[in-house]
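Left out: one protein chain. Kept in place: all the others.
Chain lettering (A and B) follows the sequence in which the chains are written, and residue indices restart at 1 in each chain.
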Amino acid sequence: MEIKKIMELVIKQSIDRASQSLSKIIRTGTMIEVEHIEVINVSQWTEQIMDKGEIEMLGSMLSLEGDFSSKFLFLIKVKDAFILNDLMIRNSPGTTTSLDYFTKSTIQEIGNVLCGSIANTFSKDFNISMWPSVPLLLDDYLGSIFSNFITEGAAADNIIWLIETKFLVVKVHIECELYLILNTENFARLQKLLNKEGK
Amino acid sequence: MNMGKIKDVYLRDKSIIHVGVGDFKISKEGYRLKTFLGCCLGVCLYARNKKVGALLHIVLPSAPGYREVNPAKYADTALREVIRQFKKKHKVKANHLTAMIFGGAKMIEDHIENVGKKNALRAKEVLRKNKVRILKEKVGGKRGYKIEFDVSTGMVTCQVFGQKEQKYFMSDKGARKSWK
Partner (left out) sequence: MKRRILIVDDALIMRTILKKILTSHGYKIAGEATNGKEALKLYKKLKPDVVTMDIVMPKVSGIQALKDILAFDNQAKIIVISVIDQRKALMEAIKAGAADYIIKPFEIERVISAVKNCLGEPEQ
């Protein structure tokens, strides 16, 4: 079976698992939509992002390390982060009104849990070791967060694998997004691992 | 919100040209070049007499030894290429250009190597070697930069996240803050 198809299947499974984890921590259903799993040109893709680059966003950024590495980003608008914080600590939505250290910690940890779910699925399906790093919280322009994310994950690459997923938290109508990037070296490593497994 | 698609295309400001990561854009008057920077470096180059400007979004300081597919990503190769294009297409020599440098923030505390600083050093080296006058340098900090370069007026608007907007004017005599 083609590596790309296997990759897509595993990614969808891992996102599904991440969604279940998110639903569990906030005790609310989430709908997920894997928007893209594709190879992109870094400059062209980020050029499009810059059009909405001025929006203030919170990003929980992690590295996935182990048998192969990847970069993960969980992104949410500030006002939606307040609601997510309320759900996580079982307050009524609308209770949190300021972006304090506590709310930032919530977003950081949600990123950690989602990234962990993805790592666990990859580990199980590819029979590898993969674990998330300490999550970093960024509160900045969307454009700057992406600039950093891409640079961190794939500075030496012009073409990368990008997985873009949208989560919708049903009860409170908030959206958040999840990105995963794989540079070409790591994609090749994954292909080697799969060939070894005889898939 | 979908990052990849621009739903209201007809509402987009067509006078704005966005510059992606590891890219540069050169434009004549009538346009504003815009980008957002994290640890990357932004360089504005301007030929005032011809009203032609460039904005570079630089990722790394030096190109590797082998032939690189995207020279726009590296401070040295990107700047040399832009200077070459100014000379070839717009008949502007390097020593008639002025430059401003922004960005290179250290948004992630635990970074061992400060790539922003390295990018800035390499960019300045290349610019000085080509006798391009550097009018303004605003680098470092821990937050992102929004850069907008109005090629018609030579005005560069720089806003660090959470701070007030600053405007700098690419004059022949030296950068000065705009009045407003």
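The working rule: a residue touches a chain if its C-beta (ideal position, glycine included) is under 8 Å from a C-beta of that chain, and two chains touch if they have at least 3 such contacts.
Bear in mind that the values here come from a model prediction, so they are computed numbers and not experimental data.
In the full complex, the chain left out of view touches A.
The chain not shown here is touched by just one of A:N91, A:S129 or A:N195, and that residue is A:S129.
Check A:G53, A:G116 or A:G153 against the missing chain and you find that the one touching it is A:G116. In the full complex, chain A touches the hidden chain at residues 21, 24-25, 88-89, 101-102, 105-106, 108-109, 112-113, 115-117, 119-120, 123-124, 129-135.
Definition applied: only the chains that are shown with their structure count from here on.
Work out the mean CA point of chain A and of chain B, and you get 29 Å between them.
Those residues of chain A lying in contact with chain B across their complex are 35-36, 42-54, 56, 61, 77, 136, 138, 140-148, 150-152, 155-156, 158, 164, 166, 175, 177. Taken together, the chain B residues at the contact with chain A in this complex read 1-4, 6, 12, 18-23, 34-40, 57, 59-60, 69-70, 72-73, 105, 107-108, 110, 115, 143-146, 161.
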